[in-house]
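Let me give you the structure first, and then I'll get to my questions.
One chain of protein is taken out of this complex; the other chains stay put.
The letters A and B name the chains in turn, as written, and every chain counts its residues from 1.
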Amino acid sequence: MSMLVTCPTCGRRPSTEFSFGGELRDVASPDTASDFARVYLRENTAGSQEERWFHLLGCRRWVTLTRDTGTNRIEA
Amino acid sequence: MPVFRLDGRRIDILDGDTVAAAAYRAGVRTFSRSLKVHRRRGLYCGTGDCANCLVTVDGLPGERACVTAALDGMRVERETGWPSADRDALAINDSLHRLMPVGFYYKVFARPRWLWPIAERVIRRATGTGTLPLQAAAQRTPTRFVRADTLVIGGGVAGLAAAAIAAADGSVLLADEAGLGAAATDGPTRAAIARLTDEARAAGVEILERHAAIGIYEGPAAAVLGPEELVEVEAERVIVATGAIEAHGVFPGNDLPGVWLGRGAARMAALNGVPIGERAVVVANTHEGEQVAAALRTAGTDVTLVTGRVLEARGSRQVASVTVLTPEGRRAFACDALVLSLGWAPRDTLLRMTAEPEVVAAGDVVQPGCTLEEAEESGRAAARGEPVQRRDADPWPVAEHDGYVCVCEDVSMHDLEQAWDEGWTSSEILKRYTTATMGPCQGALCSRHLAEHATAKGAPPTARGRTTARPPVRAPRLGDLIGGVHEQVARRTALQDRHVAAGARIDHSGVWLRPGTYGDADAEIRAVRERVSVMDVSTLGKFLVAGRDARTLLDRVFPLDVGSIAPGRARYLLALDEAGYVMDDGLLAALGDGSYYLTSTSGGADRMEAWLRNWADRLSLHVHLIDQTAPLGAINVAGPHARDLLATLSDDDLSRAAIPYPGHADITVGGVPCRAIAVGFVGELSYELHHPRGRSVELWDALLGGGAAWGIRPHGLDALDVLRLEKGHVYLAQDTMPDDHPAKLGLGWAIGSNKDEFVGKRALERMDALPLERRLVGLRFDGAPQRGHPLAVDGAIVGRITSCAVSEAAGGPIGLGWLRAIDGIFPDRLRAGDVTATVSATPFYDPEGVRLRA
Partner (left out) sequence: MPELRDRPSGVIVCAADPSALDRLVPPGHGARTLRVAPDEMMAVVAPTFTDDVRRELADRIAALDDDALVLDVSDGWRALALTGDDADHAFSYLSALAPPNDGGFVQGDVARVGAKIVRERDGLLLLVPAYWGDHVRTRAIEDAGATAGPA
């Protein structure tokens, strides 16, 4: 009864099988000041955004997907 | 002759009768009393859309009498009115309704403040429909999952036609709230439905009768509720063909018994053979007027058919006359039934729940008032994926200055006007303030009126739309909604049966079942401190981290210097998130071949796995992370005689040299291969034996058997709580907050000093440069403390007790709590109610850690 997420290994599944990992962001920052922005500030896009999903009840792997935050459709 | 009882009175049942039809034939005219003013309400829609005829059937409230088949022996009760629906003492509210304008309860009972709880109780008793059958056995509604290429909701002409065509492209499931054809009142419709049913069945459509779709969700998916099951349907597309009812007419007297909507009246007359009255007036501005009149006449009712605007209906217990503004002018008619076909209200609630393009509509719901041929064609078009031309539900009847808009909630036109004047100027706010559309029919009658009112008042486009439609469309029971889940999902260790057999109180600890105590937590504590004890810690998260980049990953993610952990050694591990906050803790053991063994808290296992996999993925590191939480059990052997006990069951070297603290070694205990990890959580000499889960019982039995010489007894979570508290160890999420960085917890020592890079490092640098404003501290009390109690200085709250216990080993009541700094200084004496708390160094017991290093 929920949004469908496409896992490359397991196929199209309800979002309830997943754990949401938030917007895709850099793994590190060059200095302390830019690190604050990296950790705390979000783009919060209305539209397409790249984000991380973990297939908790399936293959237990992460995938980066693009979702339209307005329609809740996974684009890729 | 089959009979049922209505409030104790015998009612005869003829073939095909609904509860409403049989009751009406027997002369029952009042089916309920309205919510607020207790007005008489009779049958109105006759199609299951309004809430006038809700009755309790065989103890279950909320059944719609007009669509419930009457069965021999049924016990039916009307739900409103005291002492009865016919003679209701609270009908006095009707005369007092001027004292009860819209929203009056918000204003009248606001002061004095003590009045509201009393008023609320009285209001609750006086309103509501039906009594919950609290004595009834818990309901178990089976839930099943179905996938279909096409789901068709509604088995009328349009729905069946759509299903038959769609079956050519894939699997089709069709759900209809009633039996197929139950609503057909005339020959041509019956014939069309019979023909299309055959066509659909032949095409392989699966038909679920008496199954109502109660909601459409993302997917698209739908919840379909049958008499004895809930079906969750996932479909590639959904075709909604739920039809329409006549528009609700708003005019003075519109809620009198005897006022009907056209199709429902026609059904009563033509299908059940029950005359709705002797003299009926049909006011029809749609082309179904003739049809309705003809149906009424078949039951012997004298019918006058007019068109125009209904100005007023009058009557006391039921309608007696109506005034209509016809093209020829005002006309008044005496009648005992008034039947309305003033316009169309599509049953579009399901459609308004979704914006997905895969949900489309066909038939009356999108082309209200269409002919049989048009309905069939629109069904076929929808199935072929062609756009179905939407026709407006026109004409929409003009509302008079008074009359009930929301019949369920007794909201009149006058109430809407008053609310608007008070400043509630949008359809959504009007809904919330007046409660219009919030009754059992969920706006089936009045939601368009609300929007039309806002539009007529000049509200901007954003403030005059239809209010949001949400599931469920029909009132399901709680037993239906739980989707077949009757217990919490729970993980069990291999020792669960042993714990139960030993009489343990089994607790839900997060997602695990764990023994709280085996009967005497104090005795368990003493066993650990003085002799030897065992605890089932199989719930711990456990992972093998291997692969060429294993050390790189662990070093990059965790704040400890992984490289300095020699093979055979282990180290306390803090897991920090990117904001530098403590996420979890555990142990990291170096296995000597470049791989590592990692443990986490029981509740943190899934998150730890996801966390590590994410970093390995993002950093493109070649790592094998293998779950060991499931394959391995773990038993903690703790107490001054722990080593003595193991020595009776093992030939291996158990000395400190062989198993350092903190460290590990592979040994065999009672014939079971174990990784023995020297740990210190409870503050006594302890060995956590990690072993194959399949041999847990064997190992447990061997330990309890061998430990009998020392009076061994197992300990559970209750004892563990006190033992760890005596050592000042934190319980994550109980003693910690989501934004605790290590310094706040006094765990700065767990951060490696030589590390260039680890997750959260920069955040820690940032926070370490700021003054500490909150700290977790140890506390001693001069009385009995309470967990969760605030800590105060001079009456001002500066913290809270997060854990506490009366401790024998520590010599009194102890606890942990967090404190805020006052002007940069942390207070050291506080009040918790009547008790004085003094900040105290931790550990409270064996501060040098001599016992666990033995």
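Definition applied: contacts are C-beta pairs under 8 Å (C-beta built on N, C-alpha and C of every residue); 3 or more make two chains touch, one makes a residue touch a chain.
Predicted model only: the values in this text are computed from it and were never measured.
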Per the whole complex, from B:R147, B:R190, B:H401 or B:R829 the residue touching the absent chain is B:R147
Full-complex touch with the removed chain, picking from B:R548, B:R656 or B:R829, is B:R548
Looking beyond the chains shown, say which of B:R29, B:R391, B:R491 or B:R853 touches the absent one.
B:R491
With the full complex in mind, choose from B:G300, B:G385, B:G694 or B:G811 the residue touching the hidden chain.
B:G694
Considering the entire assembly, which residues of subunit B contact the chain that has been omitted?
142-147, 232, 234, 484-486, 489-494, 496, 512, 544, 546-548, 622, 624, 626-632, 692-694
At which residues does subunit A meet the chain that is not included here?
9-11, 13-14, 16-17, 56-61
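By our rule, only the chains that are shown with their structure count from here on.
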How far is the middle of subunit A from the middle of subunit B, if each middle is the mean of its Cα atoms, in Å?
24
Over in the complex, which subunit B residues touch subunit A? Could you list them?
217-219, 221, 223, 232, 355, 578-579, 606, 609-610, 613-615, 617-619, 757, 762-763, 765-766
Subunit A to subunit B touching residues, read off their complex
1-4, 14, 19, 21, 27-29, 31-32, 35-36, 38-40, 52, 54, 56, 60-62, 71-72
